[in-house]
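I have placed the structure first, in the form of structure tokens, so that the comments after it can refer back to it.
With one protein chain held back, the other chains of the complex are shown just where they sit.
Here is chain A:
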Amino acid sequence: MAVNTQTWWQKGRVAECDELAEGVRRIVLCPDRPVHAAPGTHVDLRLDLDGHARKRSYSVVRSEDGGRRLTLGVQLAPTSRGGSRHMHGLEVGDVVEMTGPVQSFPLGVGADRYVLVAGGIGITALVAMAETLRRRGADYTLVLAGRSRRVMAYLDHLVDTHGDRVRVFVDDEDVRLDVESLVGEVAGSPAATRTEMYMCGPIRLMDAIRRAWAAHDLPEPNLRFETFGSSGAWAAEDFVVHLPQLDRSVHVSRDSSMLDALEDAGVEVMWDCRKGECGICQVKVLDVSGRIDHRDVFLSQQQKEAYASLCLCVARAARGDSESGSADPAAVTLHLP
């Protein structure tokens, strides 16, 4: 499989945009230096959000004409950190700063069976993979899960294209995805160890699948996933970070990450991936008032439950369901090295 991790910044012009589903906008970008975007690639955009340059990643749904036209699908997040709101404000003719296609979620070749699992807008990472698998004549299943058909982008198109290979689960129709039975089915098949699962969606869904995958002792490298660290167990809310060593506290608003808020406040921290994968921005937790919404894939489940550390780039504090009635914002006290 080809893995392209070369990135460069260039300009991209918005050639088309329209509504794909409720709250989901299709945006076609024409980059200055077109490169074909393989299935699983994303582009990073540098957006000006409230006076700060912020990087946001969006999966490439479709690459046409050698990458001259790259289609993105962006859901307006109810708890947007600003990125999706900005993207929904783009008009035809606007110019954005973007990278070439970045590949960190490549589709493998040669597995006996493929299972693609999309939670909500996560489908944008999997549309091109499903199309490639169909063209290869591979044995694959496409699992689509969402809150409501109205908000599920590409649903009709995928059902038309992939027919019996698609399984649809819709919360408001009470047809819910049962992660245990999905993973159990993989584990029980003769091709269990030669099945690759690719998933993209809310961290809660992906955590559940990762737990089930481990519980069934399926090979860890066969579970492929991508997260941009943008979803958590609880909706984003304002919270406070206490830094006793610096003798100060920093307020994190619901549309900012903890890392951005600390940097904006002049606190120097180290980071790299900014999507909860690498662990570079991991810091020790001294105290929590409320819950930690980890949102990363770096810490193991045990490490997350221990509340001893978190990844600054994606983690949040939330009142969750722990302190009902309290009006105080959640707070986390960190040890910054």
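The definition used in the following text is that a contact is a pair of C-beta atoms (placed from the backbone, for glycine too) under 8 Å apart; a residue touches a chain by one contact, two chains touch by 3 or more; residues count from 1.
We adopt the following convention: contacts and distances are computed from a predicted model.
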Name of the absent chain as recorded in UniProt (options "NADH-quinone oxidoreductase subunit L", "Lactate utilization protein", "ABC transporter permease subunit" or "Vanillate O-demethylase monooxygenase subunit"): "Vanillate O-demethylase monooxygenase subunit"
Options A:Asp44, A:Asp260, A:Glu277 or A:Asp293, residue touching the unrepresented chain: A:Glu277
Selected from A:Pro78, A:Gly93, A:Gly163 or A:Pro221 as touching the chain missing from the view: A:Pro221
Per the touch definition above, residue among A:Ser104, A:Thr161, A:Ser253 or A:Thr333 touching the missing chain: A:Ser104
Interface with the undisplayed chain - residues on chain A: 1-3, 66, 104-106, 108-110, 132, 135-136, 220-222, 224-227, 277-279, 297-300, 302-303
